[in-house]
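Note that this complex is displayed minus one protein chain, with the remaining chains in position.
Note that the chains take the letters A, B and C in the order they are written out, and that residue 1 is the start of every chain.
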Amino acid sequence: MFAAAVLAVIAALVLVVVRVLKGPTLFDRVLAGNTVGTLAIILLTVLGFLNGRPEWIDIALTYGVLNLIGTLAILKFVRHGDLAHDAGEDRA
Amino acid sequence: MLLTLLVVVTIAIVRMRNLFGVIVLAGVYSFLMASVLIVYDAVDVAMTEAAVGAGVSTVLLLAALHLTKTMEYPQPRPAAIPLLVAVGVGAALVWATYDLPAFGLAETPINQHVVPYYLQNSLKETMVGNLVAAILADYRGFDTLGETTVVFTAGIGVLLLLKGRIPTRAGSRTPPRDGGTA
Amino acid sequence: MRVISFGVILYLFWLALSGYFKPFLLIGGLLSTLFVLYTARRMKLIDAESYPAHLFPAASTYWPWLLWEIIKAGWAVTKAVLRPKLDITPTMTRVIATQTTPAGIATYGNSITLTPGTITTGVDGNILTVHALERGGAVDLEEGGMDARVSRFEKGG
Partner (left out) sequence: MILLDAASWLLILAGCFFILVGAFGLLRLPDVFTRAHSASLIDTLGAGFLFAGLMIQAGFTQVTLKLLFVLLLLFFTGPVITHALAQAALQIGLKPKLAEDRRGRLDEAGTAPAPDGQGRPS
């Protein structure tokens, strides 16, 4: 049954990667790339249960944080053209 | 299945001209790679792959992109000789793997000399629970120290390279509309 | 008071994630908790916005409500995606957030984004720009049910 869940997640992964490859705009790719990260987290957790090693969730937690950093870095760069942009400049 | 996805993503990375798209694809690639490594039960390597590939290298590539333009120029002439060399080396490597003993066989040389020694004595000698950590940090301590020095120096070099900001000229960055996979 | 309860929560968090109860590790966790508290205080991070202790009771009723909203909205999006004929009606609209604090407006915006089918695309003062997958989702937001609920949550009810 966990195997069925793993299969479903991998099938979803294939669909999302197709969107990464096709994605007409950059944002489609970023969105799908972020979804790949989320799916990797889910896959990791379910695989941990399938193999009887639930402690892999720790790694899933780390993946989640890394996913956030990577995606936000790309989006921030696209928006401001710079990584070290100060948000205070916008507010002023 | 995952390996097929990896191959597809790799080809897309090579073919894409928009460097933003390449960075996104590289992040996707390293998450997929980490999943493959997890399937092979190499959890620590998967961890490193995700941290370095998806976390640090994305930021570093973006910082490098800040210094260049976002579109890659098409190759002026077909690169036939490098392609031949690459294919040849790859074929030779595949051919060489046929001489390797089967994975995980107990009688192979690698599993007969130091491995049993490490397995039996590492806990007693180093008092470290994790065998991999014991080997890396104790038995091969100087080796690891050298590696760390190299990585550290490379990091400093990259930081120094990225530090020298050129003020971005207006219009030097094309808007990141994607051209598709050419 | 706020600092102490924050520290206790941090330490419990550390305990829950570690799961080891050896004296050496317990003391290590305590020391790292204290270090984090010290730096957080120096950076003046512990205030009503980043550590909303007064909202914890209200959150216990707000979260289940939000979960139910997410399930309802998610089912609507699922139906829209699976419908053989792709007759979605993407709509953009603007709604007013009646919350008084920046944190309250952020909660409202994030709640909108968290429910599938609606995304906050921009915040300007207390006016949120929202993109909705279906026309109905936008109209629902304009009627302000969620806004009122978040305002109530913000006041601790």
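Criterion: contacts are C-beta pairs under 8 Å (C-beta built on N, C-alpha and C of every residue); 3 or more make two chains touch, one makes a residue touch a chain.
Since the structure is predicted, the reported quantities are computational estimates derived from the model, not experimental observations.
Interface note: of C:Leu37, C:Leu55 or C:Leu133, the residue touching the hidden chain in the full complex is C:Leu133. Considering C:Arg41, C:Arg94 or C:Lys155, the position touching the chain not shown turns out to be C:Arg94 (whole complex).
The chain not shown here touches subunit C at positions 16-17, 19, 67, 70-71, 74, 77-78, 81-82, 86, 88-96, 98, 109-110, 113-122, 127, 129, 131, 133, 135, 138-139, 142-144, 147. Although one chain is not displayed, its contacts with subunit A can still be listed: residues 1-2, 4-5, 8-9, 11-13, 15-16, 18-19, 25, 27-28, 30-32, 34-35, 38-39, 41-42, 45-46, 49, 54-55, 57-58, 60-61, 64-65, 67-68, 71-72, 75-76, 78-79.
Here is the rule we go by: only the chains that are shown with their structure count from here on.
Computed from the mean C-alpha positions, the centre of subunit A lies at a distance of 18 Å from the centre of subunit B.
Per the touch definition, subunit A reaches subunit B in the complex via residues 10, 13-14, 17, 20-21, 23-26, 29-30, 32-33, 36-37, 40, 43-44, 47, 51, 56, 59, 62-63, 66-67, 69-70, 73-74, 77-78, 81-83. Against subunit A, the residues of subunit B that register as touching in their complex are 1-2, 5, 8-9, 12, 18, 20-21, 23-25, 27-28, 31-32, 34-35, 38-39, 41, 43, 46-47, 50-51, 54-55, 58-59, 62-63, 65-66, 168, 173, 176-178, 180-181.
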